[in-house]
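Removed from the display is one protein chain of the complex; every other protein chain stays in position.
Just so it is clear, A, B and C label the chains in written order, and each chain counts residues from 1 on its own.
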Amino acid sequence: MDFSSDTSAPAHPKVLEALARANAGNAPSYGADPETAALEARLKTLFETEALSVWPVASGTAANALALACFCPPTSAVLCHREAHIERDERGAPEFFTGGGKLRLLDGPDGRIPAETLAAELAGMDPSFVHETPPALLSLTNLTECGTVYSASEISALSRLAHASGLSVHLDGARFGNALARLGASPAELSWKAGVDVLSFGLTKTGAIGCELIILFGEATARFAELQARAKRAGHMPAKLRYLSAQANALLEGGLWLELAGHANAQATRLAAGLAGLPGAQLRHPVEGNEVFVTLPDSMARTLSDAGAKFYPWPEGGYRFVCSWATPDAAVEQFLSIVYPASR
Amino acid sequence: MDFSSDTSAPAHPKVLEALARANAGNAPSYGADPETAALEARLKTLFETEALSVWPVASGTAANALALACFCPPTSAVLCHREAHIERDERGAPEFFTGGGKLRLLDGPDGRIPAETLAAELAGMDPSFVHETPPALLSLTNLTECGTVYSASEISALSRLAHASGLSVHLDGARFGNALARLGASPAELSWKAGVDVLSFGLTKTGAIGCELIILFGEATARFAELQARAKRAGHMPAKLRYLSAQANALLEGGLWLELAGHANAQATRLAAGLAGLPGAQLRHPVEGNEVFVTLPDSMARTLSDAGAKFYPWPEGGYRFVCSWATPDAAVEQFLSIVYPASR
Amino acid sequence: MDFSSDTSAPAHPKVLEALARANAGNAPSYGADPETAALEARLKTLFETEALSVWPVASGTAANALALACFCPPTSAVLCHREAHIERDERGAPEFFTGGGKLRLLDGPDGRIPAETLAAELAGMDPSFVHETPPALLSLTNLTECGTVYSASEISALSRLAHASGLSVHLDGARFGNALARLGASPAELSWKAGVDVLSFGLTKTGAIGCELIILFGEATARFAELQARAKRAGHMPAKLRYLSAQANALLEGGLWLELAGHANAQATRLAAGLAGLPGAQLRHPVEGNEVFVTLPDSMARTLSDAGAKFYPWPEGGYRFVCSWATPDAAVEQFLSIVYPASR
Partner (left out) sequence: MDFSSDTSAPAHPKVLEALARANAGNAPSYGADPETAALEARLKTLFETEALSVWPVASGTAANALALACFCPPTSAVLCHREAHIERDERGAPEFFTGGGKLRLLDGPDGRIPAETLAAELAGMDPSFVHETPPALLSLTNLTECGTVYSASEISALSRLAHASGLSVHLDGARFGNALARLGASPAELSWKAGVDVLSFGLTKTGAIGCELIILFGEATARFAELQARAKRAGHMPAKLRYLSAQANALLEGGLWLELAGHANAQATRLAAGLAGLPGAQLRHPVEGNEVFVTLPDSMARTLSDAGAKFYPWPEGGYRFVCSWATPDAAVEQFLSIVYPASR
């Protein structure tokens, strides 16, 4: 009954098999290997575009911070939601990688930035006012940090506003698969077709050991050499890059990643349905992916914890429960049997 | 016949086996897992000290830059050899991670800094002269970038000088195993007993997928919280850290790493012996590890290359040949048979 | 009728005279001159303590950013008010000088941080949670950015909270004289006696050409060498430092600075009294210094502007009017005669 995080799950067996395959013999270092070439080709097909460059890294913080740094000069700012992972959980990585850029925080219910909020913020900006730090970039997260999704049209609307003001658009897709599985949209529809210039495409939470893809789209591919240089000097150009690419290849093969993300979503939906019916419990956000944020009676939280369920209290209040590709039916059933002991 | 680099070799099979073992079930994220705990315990035994903290990262550049940043404030400098990897091959990572610290370069034959050179540099420093950047740290590399070793007593002598001037001592041990295998010294003798405060203990070139250990010794362990914070904000705190620790555990188990390093050294020695006898060839540095730097007649370089041998011309002149744990006898023999066709 | 800013005023004639006096003959560079020595001695008397170090700089942004950087490591954060100058008007200087530290914003009416707000923020912090950026420093502004004052006891209460959580305390005193003139407190009471570790003591708005003093108090004086090093590498160690120190000496001599600040306050009070009685006008904050923030009927703003009055609309709404040491009675009278044409 481990609902603490999708990062406490192991890697999917196919990822391990892929590593073993990639381990056959010597290969060029630093990304000049066949696995990485295959990954790029595979992504072009998956995202339905030739205008795409990719650099794999081993952590989501690295993916986000490198992506932001390629678009936000040190004299500029990134617009993001107050709850954004880049603001709350990356120990200042965006400020470090951008050389002292700022994050400017926007509010909005359920982790989403409303278009009117963005519009108002952009309208209030005066890039000619040298004392203030103007935004260069909009960063969205999908799944949001509240476990909700942005639809393709919502992202498009925000991107249009951003682009009209000269901002680029970054998407933190640490749980991109969960969003896609929920919406049934295509990867292209939820990224470049919706105006995303650079995507942090997370696979770690989906089932990798540690693999996040920084993907540049369209004109942003012109920044690939800069991205590589920044990755190198940040220690994110491991010599044997093939083992990162192999993880991604394994998960993307045959749509495994979407299947795994769908499973995680389904388990969270079951969990949420159970919790929602509990007297005194209240879902804090719609459950649209693999995360459940819920206010619980203290006694219930204690009972669950005592029974061995793992989960975290959340800074904004209530508790968070996360399901992963590896969450078995049995864990959900055991959990629900504790919540509803009468049903035993 | 791939002598291009020890990073083009695959990982040792035992590393892959260890990953598979570590993949059994859920585990806490960010280093709170059993593999990482086991690694710390193992290192305390290996280095014969309880005063040790460890943080694993996936690249040597990350290990070096994070280590340096914990000891070199942005207003200070690192002393290192002109050929040091941190100066030549890390795209400014030390400057980035220290927040703009400087590298001050020292000369010395065969990649080693002579004690008298260091002494002269330290004597010329005036920390009260605010315009100049004073050194806070001495960084040595063992194996050096010229493939030679520092003995324990040479490192001790340099450390004593550094400490006497208030500097800390960093050792870039990207090929630490090769140095140890050559010298027959113990890990403790070549690190903290010789005055090293922080070690980049490389295992990638020894046979890992990508695993380097930042090890703090003695009083330097007080900087562990800072090291973790810096690792986090640099994207070097991957959620599933257990897979990094597992690699190290696999290689350290039963001294496998030293066995592999010894094999690489032995193959390089054979290569060097063959090349040294060749008319017109000249070893540029003593071969004391797994690297051979040699001046070759152009025709011979072409012949080797045409026959399928992989190796690089070197910026300082001549060519570099590197052997790894995976260099088979057959490759060395084939190589030598090209060098000495009469012996066929 | 220039109420645009206290920075559009010229320097007080005594400042110019002091420059001329300081210009007699050669003097050592970089702060080893008699003017700077005299300044330090003078400040020790003024602040009633020997435990004080001073470094003069030419801009408030430099003073603040250097002060913050000596106390906030790149992995940490500064707590400040959402309206703080360091957040709103310094183009990311704190982030730049700290090497990527963060600002964490607190709310509170009239530009002041309530003690309970600070207490709650500090209670919610978990420095052991490596993903979040913990605060190292509290930065207050007095006069606040809303033209209000903190009393000595209010600052003491905030400082006690900060110190109890291991934070240092910075005071942005760009209008320190205005606060003192208002409260009748002594410089010591409003700084180190109230727990301030480092003060940006502004004199530019008071009547200098450009002179702000970074003052370290008590144990913080141990950071003076670091402050100098940071000043040097930021270009804030001009060779002929004596001309900065001379400005401060001229203004501090005989309490001139407090007299000038008092004049500015008095003019603002008159302006505010006049505006407050105007139908449709509303003071947005209590007027406790030399700044008036007021909501005005659009027609009145136009009338004033057409008549030649200079002032700015303010991002938070309404308009700002600022008086300075050089605001003549005639300007205030002319202004009021426009506001109340019937009284002509």
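Just so we're on the same page, a residue touches a chain if its C-beta (ideal position, glycine included) is under 8 Å from a C-beta of that chain, and two chains touch if they have at least 3 such contacts.
Nothing here was measured: the structure is a model prediction, and the numbers come from that model.
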In the whole complex, of B:R91, B:H170 or B:R320, the residue touching the missing chain would be B:R91
If I consider the whole complex, including the chain that's not displayed, which of A:L138, A:A152, A:M237 or A:I338 touches that chain? A:M237
From the listed residues A:Q228, A:N265 or A:N290, report the one that touches the chain absent from this view. A:Q228
Which listed residue (B:G99, B:G289 or B:G318) would be found touching the missing chain in the intact complex? B:G99
Just one of C:F217, C:Y243, C:W257 or C:F335 touches the chain that is missing; which is it? C:Y243
Given B:P56, B:P74, B:G210 or B:P238, the residue that touches the chain left out of view is B:P74
Write the list of subunit C residues that the hidden chain touches. 2, 4-5, 7-11, 13, 16, 19-20, 22-29, 57-63, 65-66, 90-93, 96, 204-205, 209-210, 229, 232-240, 243, 326
Residue ranges of subunit B at the interface with the undisplayed chain: 74-75, 77, 88-92, 95-96, 98-103, 124, 130-133, 315
Subunit A residues touching the chain left out here are 30, 73-75, 99-100, 130-131, 226, 228-230, 232-233, 237
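One rule holds in what follows: only the chains that are shown with their structure count from here on.
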Going by C-alpha centres, which chain would you call the most central? A
Please identify the chain with the largest separation between its CA centroid and the CA centroid of subunit C. B
Inter-chain centre distance, subunit A versus subunit B - centres from mean C-alpha coordinates, in Å: 34
Euclidean distance of C-alpha centroids - subunit A vs subunit C, Å: 42
Whole-Å separation of chain centres (CA-atom averages), subunit B against subunit C: 50
Per-residue overlap in subunit B, given as positions that touch at least 2 other chains: 229, 232-233, 237
